[in-house]
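First the structure, then my questions, so here it is.
Complex shown without one protein chain; remaining protein chains in place.
Should a chain be cited, it is by its letter among A and B, assigned in written order, with residues numbered from 1 in that chain.
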Amino acid sequence: MKQQILNIETKGRGTYEISNDIQSMIDKSTINSGLCHLFLQHTSASLILCENADATVRTDLENFMARIAPDGDPAYQHDMEGPDDMPAHIRTILTQNSLTIPIHNGRCALGTWQGIYLWEHRTMKHKRKLIITLQEN
Amino acid sequence: MKQQILNIETKGRGTYEISNDIQSMIDKSTINSGLCHLFLQHTSASLILCENADATVRTDLENFMARIAPDGDPAYQHDMEGPDDMPAHIRTILTQNSLTIPIHNGRCALGTWQGIYLWEHRTMKHKRKLIITLQEN
Partner (left out) sequence: MKQQILNIETKGRGTYEISNDIQSMIDKSTINSGLCHLFLQHTSASLILCENADATVRTDLENFMARIAPDGDPAYQHDMEGPDDMPAHIRTILTQNSLTIPIHNGRCALGTWQGIYLWEHRTMKHKRKLIITLQEN
């Protein structure tokens, strides 16, 4: 089992593909078969596996979230950290803080159309910390 | 650690219980205690743990998803693959691509009312690939 930290700087709300960063860590580990666990240490950003072919999928996901958890909803009691903070917590709860993906033949065994994305839910840029744990078969 | 692939053919949108298939793989592995990891290599189908007693629970889940992410919503920019494609991505993001379940006394340690379901979100039939990784204690 190998544990490492990946620091990711985001430029504000949006999705950031990290598939290549994860594959690169698997390459360096020389693990051929096992499991790759990703853990994001935050409550206003999350991890998703999403279609990596057409970027409008991610635009539509943003619009979906904006519709069900709008910024600045007057119903929110938690509003001291800005109109985008409580929606960021909701979006995180509805998606994932961690992902576990098989490693098969030295590859992160994603499906043809799957990409790993960090989804920043705050409008301002942030520094995010991801812990990667690799387990060998 | 043992890794296998389970191919599942769906008949279109709906839930398909796979608890018995998973238990059967655990039986063959002869693992008594450990973890069972399931990974679905798709972005328009997902995995859920759901009540296995009354089928109307799953009907209501379908209706819930149809209400919050309707097929053919004119707001979707990603509409080239059919009116059910973008909703399928949203439903997948809101549920799970992977599940980790303890193995205890040779059994997949589900609660009394928990079943493992593959949830097909596309209306047409599809071939889905599930990677099962079993870890021994």
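Methods note: a contact is a pair of C-beta atoms (placed from the backbone, for glycine too) under 8 Å apart; a residue touches a chain by one contact, two chains touch by 3 or more.
Fair warning: this is a prediction, and the values are worked out from it, not measured in the lab.
K.L.:
Out of B:26, B:50, B:88 or B:130, point to the residue that touches the absent chain in the complete complex.
P.N.:
Residue touching the absent chain, from the options given: B:50.
K.L.:
Using the touch definition up top, pick the residue from A:3, A:32 or A:112 that touches the left-out chain.
P.N.:
Considering the complete complex, A:3 is the one touching the chain left out.
K.L.:
For chain A, which residues touch the unseen chain?
P.N.:
Contacting residues on chain A, toward the hidden partner: 1, 3, 37, 39-43, 68-69, 75-78, 80, 86, 89-90, 92-94, 96-98, 100, 129, 131, 133, 135.
K.L.:
Given the full complex, what residues of chain B touch the hidden partner chain?
P.N.:
Answer for chain B: residues 33-35, 48-51, 54, 56-57, 59-61, 63-64, 67-68, 94-96, 99-102, 104, 109-114, 135-137 touch the chain left out.
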